[in-house]
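See structure below.
A selection of the complex's chains, in situ.
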């Protein structure tokens, strides 16, 4: 086993492990076969599993996800790729109205064990229509599980859990993390969905982050440590199930909370986390709760502009400092 | 089709017709909430198609789907209980008229977003092929659905992957209140588009149960043989308005009259007479249908409402609805 693997490789590895284990796992999406995906996250799958397991599709997001749904209802475990998470908008009916509701509205008659994988997030200069962090769109819809791993090992472990899940899972792979490296996952590695991880301990403030914001929060925590501020970093890993127990437990230790999210402030996931805290954790709070979130604008193209919009280490540090002053 | 078979079809259509009439009356009595989209007039499509399918084939329908649920094995009691918000309803009163589903017999649901189920049927056919099960999938949809994007994507994907799926359009000449001809660029909204996907596009009299069964049987054979998908456009007409209490005054009287004269039950009855089936035999089938539906109405009326706690179940496969810890 290699010493380190990239997040990108982990996606393909995570898929391959499950495809080896379970013949009912099939992949479909645009350019995922011979090309190995535009992000190379399905590299090698066609070669290993052949064209009956890895299907290239037309540019038809509705047909991709709709067909995955039909297959999931009839005995398969499809994994559909939507190339950029912005394009979830092109098949939103399936994510919002069909997949998460069919079990409920049939009184439990059907299950939909599928995964929709998608490249999420900004920071790469891809502009307004290829850079959004859209996990909050999925959060508006009851009935979807939402996974957004931050490390290669989590990619593999959460992919295993997602594919084995009998519930539909939207799996956000962060574009900004694809080249990042981390420890490989041991064989049979499964990370249960809905378990947050305390990835750094600290006594003064809790930073709750997700996906690419986890390394941002960790870097901020390291800087804050130099100033004598102990920041505990919680990697949520999933938005649904949302592990508020871990967040509230951390808050019990630190009494201060800052959420760090790539979503725009308006309608971002941090709002839901904060609203639970403002209710159930109110008595624990020693200071206002602050959200470091995306600005409420589309993503601009130029790096210099994009940095103004997406949370940065500096912004997190500033937010924590402002609380410490409280 | 021999007379015994045709009589069976006739009786099934009669059950559907009476169930729809019962649903209509119950709606007017305030016993059915929300909305209903009745399929009276469309019976031959559901019954003819179902008869041409294997028991394990898949069917996907729309909000106007009572006839498909019934044709695929749901009982009038289950359906009416669902409409009347009873615990014994097909979907435990969680779905309602627009979402009748009987998964145990391959009737995989009624969907209320126009066209959304077409890609699902493609997926079910893909699954059948991957599993080598020999099953096919059938999507029933309205003329209006042919103008939505999902129609296009579904047909292209099915054609490219040569999947065993049939697209059966119930062309009843109207969307809700607008004539389909006013908003569609071709005369035959479904059949005229089949060439855009390189697949056969046939037209059939959707009120003639024998013609429908034969057409579906032929296309199903073809699909099962690996020759890919097909479009079947079945011409029909609805007896009621679009939904609820719509009086359908937007339809010309002459048109309504013409179509009511071309009723699927009358047509089947005529054929039965031609085949020498005595009138009493047909009347007996009618009476059985009446009894079944009458008993269903009574049973549904007598059934309990759902337990309110059911509202917070069935989101997840484990039966729960918990989204957080």
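Lettered A and B in written order, each chain numbered from 1.
Methods note: a residue touches a chain if its C-beta (ideal position, glycine included) is under 8 Å from a C-beta of that chain, and two chains touch if they have at least 3 such contacts.
Predicted model, so just to flag it, every value in this text is computed and none were measured.
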Copy-number formula (whole complex, one representative of each chain type shown): A x2, B x2
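We adopt the following convention: only the chains that are shown with their structure count from here on.
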Inter-chain centre distance, chain A versus chain B - centres from mean C-alpha coordinates, in Å: 39
Parts of chain A lying in touch with chain B, wherever the complex brings them together: 26, 52, 55, 57-58, 60-76, 78, 93-94, 97-98, 100, 102-111, 113, 142-143, 165-167, 194, 240-246, 276
Contact set on chain B toward chain A in their complex: 58, 60, 89-95, 99, 101-104, 108-109, 111, 113, 116-128, 130-131, 137, 149-150, 153-154, 156-157, 160-161, 313-319, 321-325
